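Apart from one protein chain that is not included, each protein chain of the complex appears where it belongs.
Chain naming follows the written order as A and B, and within any one chain the residues start at number 1.
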């Protein structure tokens, strides 16, 4: 594994932490600014990812589309308050060039319903392409969920 | 985000690791010394935290009260052996001054009963105020559990 500097590592960890806080603190409006203007955010299953199938559970190709999703979510999702708790582990960083890296790491999301019901809602791997700079931004985040079981109410990003 | 030194980051991570080991290794007597003499340890729900309600599931205002809880636990909890496994993610460190920081991070606790039953028992966010020094100590740890469902046997700290 090529070695990246501490500064780069911290920048990437900070980006991931902001990502967690935007979603888990229900500050979804802070989520699109973590991506570059042209970007790819896709949630897919291990099965589709392994077979290279284009099917996605959610896909956005620009920061604007991410923002639209948040607006849509705010409009619709008033009946089922829920909270996510993200857990991440095993960050791998592979340099592409001086200002881009590929990363991957395990994620798990625990979902807590307002009723108190708590479950491991999704688990899998984040495959990222990240642009470094004053602060790191996601050019790509592919969320590969191990389960093919899909919640029909998958409206919050994973 | 303001930047903290590697040394400070390691001190905070070491404090969190000692916290985990004290609880998960059932060495609860090691847990009060991780707090300053005057301190605040509170477990509350997201609902109460968001509404700023004073209701707490557990609250201790000094190292002595923390120690009392451990003594109480040792006296009472002989019937239901259980183990906790803490998982932490996404540490944010915000400097207050040269010797104090605020931190927050996600936590999840998996509970394993002696019978083998295993469940995600609690998930949420730790909001900390930490005093730096030769070693870091908690001035405050507010445990905000996403679920409002409370185990009546909540006797081990989260």
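Here are a few things to note about the model shown:
We adopt the following convention: contacts are C-beta pairs under 8 Å (C-beta built on N, C-alpha and C of every residue); 3 or more make two chains touch, one makes a residue touch a chain.
Source: prediction; values computed, not measured.
Only one residue in the set A:23, A:39 or A:125 touches the chain that does not appear here, and it is A:125. Here the missing chain is touched by one residue of A:8, A:91, A:114 or A:155, and it is A:91. In the full complex, subunit A contacts the hidden chain through residues 1, 3, 6, 46, 87, 89-92, 106-108, 120, 123-125, 146-149. On the side of subunit B, the interface with the absent chain consists of residues 6, 14, 16-17, 20-21, 24-25, 83, 85-89, 110, 112, 114-120, using the contact rule stated above.
FYI, only the chains that are shown with their structure count from here on.
On superposing C-alpha atoms, the copy subunit A sits rotated by 120° relative to subunit B, to the nearest 5.
With centres set at the average Cα position, the gap from subunit A to subunit B is 27 Å.
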